[in-house]
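Only one protein chain is missing; all other protein chains are in place.
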Amino acid sequence: MASNWLSQLFTVALFNLRSIPARKGSALTAAVGIAGVVAVLTGVLSIAEGFRKTMTSAGSPDVAIVLRAGAENEMTSGLGRDETRLIADTPGVARGAAGPLASAELFVIISLPKRTTGTDANVPLRGVEGTAFEVRGNIRMLEGRRFESGKNEIIVGAGARREFAGLNIGQEIKVGRNVWTVVGVFTSGGGISDSEIWTDAAVLQPAYNRGPTFQSVYVRLASPEDFGIFKNGISKNPELKATARTLPDFYSSQSEMLSQFITVFGVFISVMMGLGALFGALNTMYSAVASRTREIATLRALGFPAAPVVVSVLAESIVLSLAGGVVGAAAAYWAFNGYQTSTMNFQTFSQVSFNFAVTPLLLAAAIAMAAILGLFGGLFPALRAARMPIASALRDS
Amino acid sequence: MSAESSDLVRIEHVTKTFHRGSEEIHVLSGLDLTVARGEFLALMGPSGSGKSTLLNLIGGLDRATSGSVIIENDRLDELDDRQLAAWRARHVGFVFQFYNLMPVLTAQKNVELPLLLTHLNRRERREHAEIALNAVGLSHRLNHFPRTLSGGEQQRVGIARAIVTDPTLLLCDEPTGDLDRKSGDEVLSLLQSLQENGKTIIMVTHDPHASARASRTVHLDKGQLSTTGPE
Partner (left out) sequence: MKFLSLIWSSMKRKKLRSVLTLLSIFVAFLLFGILCILKESLTGGVSATDAARLVVRHKVSFIQMLPQGYANRIKTIHGVSLVAHQTWFNGMTKTMDNASDVVVPSFPVDPEIFMKIYPELVLPASQMEAWMSTRTGAVVGKTAADKYKWRIGDHIQLTSPIWQTEAGANSWEFNIVGIYTGAKKNTDLSGFLFRYDYFEEMRGGLDKSMVGWFGVRVDDPQQADAISKRIDDEFANSPWEVKAEPEGAMVQGFIQQFGDIASIIRAVLSMVFFTILLISGNTMSQAVRERFAELGVLKAIGFPNGLVLMLVLGESCTVALLGGLTGLAMAWVFSLGGSPVPNFLPVWYMKPQDIYLGMGFALLLGLVTGAVPAIQAFRLRIAEALRRDA
């Protein structure tokens, strides 16, 4: 019985496959349509994915940042020398050879010409203390050396060097009335720090008429579990008006608007295009069924049950969609994965460089979507084929 | 030359060759035929002998490979596609075996179709269509769609569409081929009465019953015409 059913299925599927060359035009357009949809989807979502990856990969949970109470970001924050000392001495902070692992930092923005367009864009220039490297824990020099304290020397993040002109080792940049020399290139492993330029906070302060003030303090916690103690210590200290956050928490709040925007944009386009493709797939399959009306009716007249007809139409639709999906996903991977770009993060008012990331998960999701489009695109036409009144369908032209 | 003026259709040394791949199919080879004004000619012959092909040539739907097709005073081979279309609109009505009605149009709209090519206004088109449908006995079916009509009725709508422009020549390709005897007879009677009203009719048919209604019968076989049927 089962084998009988199988052979029926096989026969019908064979009919079906044999009829594809006769309508290869429409079969091909259906597949290419799905491929286009999948490629766009994957491309747009890979932007969101890449951006998210950059913004989250940098923050290790045992690093915390302290800002003035009420400040959403470093630019609107301000802390005096006394306050930064109190913060460094708060319980929960890890200690190194030279005392607590805390770095009081300054954050300013400078304009530099972008490589691609030659027009100015904002780059964060961060003044850090010597402990900053140990506090972050993930900073690695790619070229050159660290800046020497007290000198007008800077090191540049790999992303910043890529996006902006004139940031190679030995080159000089003029900011205001000061000239700084690039002495090294560093990376934080693709994180947000890669878009920054660093120098000695003690040099940056006078250059910016800042006096002995800072904007943030980064601290390494003894362990991630100590964050509660540390946070409490900060907020309970009557001499401090500051709040502490873990770095992952802070980074994700910093990128919230942009990543939300990209994701909403991506999902919106996906839904719309998915709908467009679904209508297209439905159309193709309805006409495939229409062009086979007489053939299907003949099979039914010969006594074939409805099921193999349904299955064969569904199978064709899903196979076409999957083929399109795989091609589209592959094209998107080839075209977009690792594509380097930068954009402005409105919340920090400065450039973030990141790579489009076509992750395996994204690829799988895209292909799964193609299959679903195929399933729905085939289902209704298949049912129509099975319900066709045989007698009149036999006379169909 | 009085004979010439009474001849409506003159076909002289007409050949028609089809190419199927590299193979040549000689369907008509040097064929001559004249049809007088007011005649009802039945064209018979085995399947594949080229009856439809010949009818298409007469109706200006296709062009002869060589030879000339002259209808009234028009040499069809000298008309370009545009002129041919305009000529068809004025002079010929077609009746098909499978009716070929537009499924999305009502009987009346189907009949009005050829009138769209004339200068008649909407109301006049309507009237003409009603008259034609009345002539085929379908005035009670004006607003029916083809699929709600029987085969015979559909074919009568087809005939109404063919005569609505009042053409001189009516070309019918197996008009009863898809109909039962009774409906077929009705259609044939209709054609006969049209002949009596002065129309010239050429009808392809396989049915001796049908050819019996015609005023003359010719047989087509192996690319040539004969007045006698196959032995």
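A few remarks follow.
First chain written, first letter: the chains are A and B, and each begins at residue 1.
The working rule: a contact is a pair of C-beta atoms (placed from the backbone, for glycine too) under 8 Å apart; a residue touches a chain by one contact, two chains touch by 3 or more.
Worth saying up front: this structure is predicted, and the values here are computed from it rather than measured.
Looking at the complete complex, one finds that the omitted chain is in touch with A, B. Among A:Val135, A:Met273, A:Ala357 or A:Ala370, the one in contact with the hidden chain is A:Met273. The hidden chain makes contact, of the residues A:Ala290, A:Ala306, A:Ala365 or A:Leu379, with A:Ala290. Checked against the hidden chain, the listed residues B:Lys51, B:Arg88 or B:His128 yield one contact partner: B:Arg88. Annotation for chain A: contacts to the undisplayed chain at residues 25-26, 29-30, 32-33, 36-37, 39-40, 43-44, 47, 68-72, 75-78, 108-111, 114, 117, 119-122, 175-177, 208-209, 211, 213, 257, 261, 265, 268-269, 272-273, 275-277, 279-280, 282-284, 286-287, 290, 341-344, 346, 349, 351, 397. Take chain B: the residues that touch the chain left off the picture are 52-53, 56, 59, 61-62, 81-82, 85-90, 92, 94, 96-98, 100, 102-105, 109, 113-114, 116-117, 122, 161.
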